[in-house]
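Here it is, the structure in full.
Yeah, one chain of the complex is gone here, protein chain that is, but the others are all in their spots.
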């Protein structure tokens, strides 16, 4: 696969996962240095994430698990949103959080719960009143 | 120990350590999924943290050290407060920070110092004027 | 779910994933302290891993990704074997390794490749002659 | 080297790298406990960072790489500024970020890019209009 | 405290914790570069570990918790031995392991259990027959 083919395929996958939210970040990277953005799109998204060997939902759950385990909260927020965008359900993400509590510790789960609750509130899919239900 | 016994014991320990501050977090988790909150209270707090084999002060110091080493700042803030709540002194927490500088690097100590200073200011137990003393 | 029910369910799941290999490890833990083994089986395996919300293959891929990201090589070996035991294919594990290279760095992928190659050789499913094919 | 000599040398190196920005942080640490500040200045800066065996630019690049790899964002911001202060160029920092993508994963690079872009904007050395250029 | 005083105090603390086992390691470091050994003894052991603010048993438990959380197995082995040398009991170390399962994940506990079981067997304080008891 040529570089430009990888870039094109990466952009497509990224749009699918991130939605319009990824645009601002890409502009920031290009402003800093065009190679940062190209490297991210062509290699992370195009050469790896867009491979057919695993479906996109499994990849996003895997990504969320790794990012919470490593404590990379900013990126975890991005991919919790991405996971919801490609059809991972809220209940499946709760399972990923519970799974993280075992293999990376409860703080990974608790932090993930905070991030996910904030995202769902922003999307209008969670309110604290739910708990009375 | 039955699940409900572990939950009851966990809730009691958690209230002792976290004080009323833990309430908002528990509501958020229940809103996301009741199993998250129950898992946290029954297993993290009830089955482990409330065990008699180590006193609560030693446990909180251990928790703070681990969380700072792993860079889990949000949780570290929670447990620095928790440590103070159960009687760990400010000077003992300073020792934990110094200890972290050796085994996890100075950034763990410096971050911990920022978090602890913010907490003490909020509690009215530290002001920058102290330094003139 | 009562503790003993969680333990029973955990043991069943663990046998499914680990096979007979898990027995020696469980004896070691019981010798050290029975609570270590019970805590691992009832809570890690019974209360979380055996939950129906995610299928066992997805859970093992998630586990392998988290363990390689965190650099827990000994446990990663255990779960690479476990993943193969529950039907994750060699090619799917290669995808998990490639995915790790993006989200946790190439060293996580390279270490995972070494561990997986050793496991496959032991199982008689890989030989260095394969590469001439 | 006596303690006071290490402290004096550390203070000098720290001022060179951090500039006036380090002052507020030092006051906070002294308020918390004088030993925290002395330990940081004498041992981290004086006994190690100020050693002649590696030039200050290489040390700051190394520091930035390690901090981004470990996910210590707050400290990484401090040392991205420090690196610029001692003459590491924006393009060299971009290389460090790209290098991090390989050895610590793309999230370390992406987080570092966000932090660096914010710093350069604050210094008036980057605007999003650059990208149209 | 002068450097040589810190070194002297560090050596004394290190001998107390590590016993004769620390000697071979110190020779290796001196052979590589004398400053490595002096830095370790004077600053890690003398300036921090030997401080009176926390007792030596609490420090060793804290060290073990941090090292297992960070996955530094080689060093964890050293300090599990050190903890036993200064009077931390086997049951207290089991509590530290259980505590790690919550705040750093079960893999930290399981790895710690393997390391501790090996150490106790070497010391003649554990045999697999114990489990039949």
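Think of it as A, B, C, D and E in the order they're written, each chain with its own count starting at 1.
Going forward, a contact is a pair of C-beta atoms (placed from the backbone, for glycine too) under 8 Å apart; a residue touches a chain by one contact, two chains touch by 3 or more.
Because the structure is predicted, anything quoted here is derived from the model rather than measured.
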Check: Taking the complete complex into account, which shown chains does the hidden chain touch?
Finding: A, B, C, D, E
Note to self: One chain is left out of this view; which of D:84, D:104 or D:117 touches it in the full complex?
What the structure shows: D:104
Note to self: Counting contacts across the full complex, list the positions on chain E that touch the omitted chain.
What the structure shows: 25, 27-33, 35-36, 39-40, 44, 67, 70-72, 74-75
Next item on the list: Could you please point out the chain C residues that touch the chain left off the display?
Entry: 71, 73, 90-91, 94, 97-98, 101, 105-111, 113-114, 116-117, 120, 126-128, 130-131
Checklist line | Interface residues of chain D (partner: the chain not displayed) | finding: 43-44, 48-49, 51, 53-54, 58-59, 61-63, 65-67, 69-70, 91-92, 94-96, 98-104
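Keep this in mind: only the chains that are shown with their structure count from here on.
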Margin query: Between B-D and D-E, which chain pair shares more contacting C-beta pairs?
Written below: B-D
Item checked: Geometric centre distance via CA averages, chain C-chain A, whole Å -> 24
Checklist line | Whole-Å gap between the CA centroids of chain A and chain B | finding: 29
Note to self: Going by the contact rule already set, what residues in chain B reach two or more other chains?
What the structure shows: 39, 43-44, 48, 67, 70-71, 91, 94, 98, 101
